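Excluded from the complex is one protein chain; the other protein chains are retained at their positions.
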Amino acid sequence: MKALRYYGARDVRYESMDDPAPQSDGDAVVRVTACSICGSDLHIYHGHGFSKDIGFCVGHEAVGEVVEVGKGVQRHKVGDLVMIPAAVGCGRCRSCLAGVVNTCEFNMGACYGLSAALQGSQAEAVRVPAADANAVAIPEGVSEEQALMMTDALATAWYGVRNADVVPGASVAVIGLGPIGLMAVDSAYVMGAHVVYAIDPIPERRAIAEAAGAITLHPDEALERIKADGKGKKLDCVVEVVGSDATVDFALRLVRPRGTVSVIGVQQSRRFAFPLERAFAAGLTFRTGTCSVPEELPALFPLVRSGRLRPERYVSHRMPLSEGAEAYRLFEAREAGALKMVLTPD
Amino acid sequence: MKALRYYGARDVRYESMDDPAPQSDGDAVVRVTACSICGSDLHIYHGHGFSKDIGFCVGHEAVGEVVEVGKGVQRHKVGDLVMIPAAVGCGRCRSCLAGVVNTCEFNMGACYGLSAALQGSQAEAVRVPAADANAVAIPEGVSEEQALMMTDALATAWYGVRNADVVPGASVAVIGLGPIGLMAVDSAYVMGAHVVYAIDPIPERRAIAEAAGAITLHPDEALERIKADGKGKKLDCVVEVVGSDATVDFALRLVRPRGTVSVIGVQQSRRFAFPLERAFAAGLTFRTGTCSVPEELPALFPLVRSGRLRPERYVSHRMPLSEGAEAYRLFEAREAGALKMVLTPD
Amino acid sequence: MKALRYYGARDVRYESMDDPAPQSDGDAVVRVTACSICGSDLHIYHGHGFSKDIGFCVGHEAVGEVVEVGKGVQRHKVGDLVMIPAAVGCGRCRSCLAGVVNTCEFNMGACYGLSAALQGSQAEAVRVPAADANAVAIPEGVSEEQALMMTDALATAWYGVRNADVVPGASVAVIGLGPIGLMAVDSAYVMGAHVVYAIDPIPERRAIAEAAGAITLHPDEALERIKADGKGKKLDCVVEVVGSDATVDFALRLVRPRGTVSVIGVQQSRRFAFPLERAFAAGLTFRTGTCSVPEELPALFPLVRSGRLRPERYVSHRMPLSEGAEAYRLFEAREAGALKMVLTPD
Partner (left out) sequence: MKALRYYGARDVRYESMDDPAPQSDGDAVVRVTACSICGSDLHIYHGHGFSKDIGFCVGHEAVGEVVEVGKGVQRHKVGDLVMIPAAVGCGRCRSCLAGVVNTCEFNMGACYGLSAALQGSQAEAVRVPAADANAVAIPEGVSEEQALMMTDALATAWYGVRNADVVPGASVAVIGLGPIGLMAVDSAYVMGAHVVYAIDPIPERRAIAEAAGAITLHPDEALERIKADGKGKKLDCVVEVVGSDATVDFALRLVRPRGTVSVIGVQQSRRFAFPLERAFAAGLTFRTGTCSVPEELPALFPLVRSGRLRPERYVSHRMPLSEGAEAYRLFEAREAGALKMVLTPD
């Protein structure tokens, strides 16, 4: 089959590789009908990914049609349309059985397309291990592209906003307005925020958040403006969607006493200089982590089906998989309004 | 002063009566700048009110300016703009100190305008007992008319929807589309409902709910349609806003197993024939009661100020207090699109 | 095999019947090592059970060893020790997949031993449909008898107390001190109740509750005593474990404004005369239903393993299955301190 393979910094190639096949009874093979590029794919694209492997297939957001199932697969059959969430669990440990596949006791943090150990899904087909746990039927009324948005981006955004303890009437900030940040803005409004401040240095991204109803701010002006609006009071909830020490620190400056900071940007900092004395005085809650997609779907499916959440509007490009290298280039450069890049096998 | 006084069924008169005065150190007197008619005022108007008194001033929704304070009043001073929530607590018992004035240990259920014991606020002025507990400053950014809507109607609607355990992604029905029911529709969407079914036999009221984004249904078709939409599954949350045994029973038919019915219509039924065997099999939660307005304001003030909730749009009539009798007539007859009737002392 | 079979009021016989066998791929057969009699078995024993069948095997609380599995069973294998919760779900519907087997969309309320449709487990062996969903491995550190107590009684008690909104510091009453009521007393203390009033007309049962730390009351004195203790304030949480209209009504009299009544006694009342006007004034929550055992186990397993909950101390009799008829007689008559009757196949 054809797939996007990683060969080093900024070197992703559309090439042939072996067709995927089940490796155990619980596996399925899915013919990919659409896949997409995630912000975290850029870590790999920039050459400081999560392994030293070369030549593996990248990508962890995909939907498609089941074309082969191991004899232990019960919930899916050949021909089913499924979405393939980013995180992969064993399906049998205490955490997986409780629906939290991303903290699987045997494979915490396992994900497609990070190394040769588990090939990615920016390809014509992908092997799904423990398919009963790791593939989800796309329900009636949800389009394939909407489902694709829920394999990672929207589920992560929704989880991150939930983790910020957003309740109806809350004031919220979202720091970082890539696709996940924009979906976090929408999520915060659906959860009842009375105001969402959307913060990013890039004017084009702020413009999109503004169209979604947010009050948009450049980081340099955010703290002063927020304090002025609240007559000194800062925000109930802050969601960080960037993944740098500076933005996490900034998030902790925007939150009011007894408020919550939720960090969903991918963190690679071993030791973040946490302002503990200040957090102690203010009584803060600090929460971080990735989502388990299946946990979020009971809320997300009806909200997407009814149109209250419309993640598909953040799809900026629909391109053939064969042009994947160009898609990566555009996405990294944020050219041509690049947000969510959807790739379709030819 | 002038006031609307009750003299029997459908006999409310605009007449003179004694000016109110403080009766104890904690009292205040408020010059009413606007008041409104509540659905529950119709119980009195129909002649089967909550006392046998005659000649008392009716009404329990008002805003105005503080014109006199007892020497024990600490939170308000002459000249302050305040809203006067419907329920009245002593301000000192365990329930009041916990912010739940409507279940005051000494005066559970006390309310303006139900009898001569506590004169109503459809008048030029009103005495507010224990004013620190029973009057609330209108914050900047909230109009007097918006505050008036929060003295009872919006706070009750919001509380009723909260009590239905609405969470983001929930499916909700609201039974009864008077002003409180319409505000309940809006509240449910703000809390993240993916769908709100708005049920009422009157087409004009359904039309308003439809404009607010609800799926509107006549009661006769509601059960079948809801089951069809859910492929057999009924609703997560049902809010009853009418106050009859029939509608409470209907609410219990619309809810799914493990769902919640919240009853906020004023109940005068001593013994409702509760379908206990069915509720037990389905594992239902049934919740009823009135709100304590001050409890709801921390969420409502910012939501109203930011425009996410706009209760003022359900004001159908603005009339002088002197035309109060005509306002009651229109409201009872639902003439001229009568919804929320605001009365202004001349 | 041998089993206890129902032939009419007070006519349960230890007799031979066909050995159970899988009826579909997901089924398992379990050799019963211990089973027990539940209060709800008395409905059948009294001749007004849940079907008109004759000759079926009764009972719905059992533990044992897996002796046969269909080829679709993934979580259990021959030789495993399992507990068999009372309620039975299909294992595949939305409710079952969410872990709520008792409101299975296809078999709401299905349970062993109510009719010939699903044979009971007071037998040498029992067929377990959809065994992945309906049998649970007994974890290390939990005895078979403890697990047996969790197949229904303790899980129901725990769920009922949870449903009463018990939080640390709460005041609680439990009405009805059979085995489930006694376990509810223990559960309420584990959840942090500062006081549990245990109410029953039978002195022997009150004595057991008193030994568990409860304040015990005869129903006739309960209301006055509770109000006196609280200086007029009634209770935060009331758990009804009897299943009669009178005790449900009584529960509603014991609860404070804004409190919660949880009804777990098996209800056969089509129309209970609910005091709606009073409940509305007081702002009550009323919750009823049966538990889904698997939902409760993540909390119960560690609490039982650590000895914080010791349901096995309510086992009053351990008898051979062949003496089942005598066990039923003792249990019904409450003779010889009969509480939880454990039966062991010979």
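Just so it is clear, A, B and C label the chains in written order, and each chain counts residues from 1 on its own.
Convention: a contact is a pair of C-beta atoms (placed from the backbone, for glycine too) under 8 Å apart; a residue touches a chain by one contact, two chains touch by 3 or more.
In this text, all values refer to a predicted model and were calculated from it rather than measured experimentally.
Note on the undisplayed chain: of the listed residues A:Arg10, A:His218 or A:Arg258, the one touching it is A:Arg258. Checked against the hidden chain, the listed residues A:Leu284, A:Ala299, A:Val315 or A:Leu339 yield one contact partner: A:Leu284. Within the set C:Met1, C:Ala116, C:Val190 or C:Ala273, the residue that contacts the chain not displayed is C:Val190. Although one chain is hidden here, its contacts on chain B can still be listed: residues 72, 74, 98, 298. Residues of chain A in touch with the missing chain: 94-95, 100, 102-103, 105, 108-109, 232-233, 245, 248, 257-258, 263, 266-290.
Think of the hidden chain as still there; on chain C it touches residues 167-169, 171, 190-192, 194-195, 298-303, 305-306, 308.
Just so we're on the same page, only the chains that are shown with their structure count from here on.
Note on chain placement: the centre of chain A and the centre of chain C lie 43 Å apart, centres being C-alpha means.
The multi-chain contact residues of chain B, meaning those touching 2 or more other chains, do not exist; every residue touches at most one other chain.
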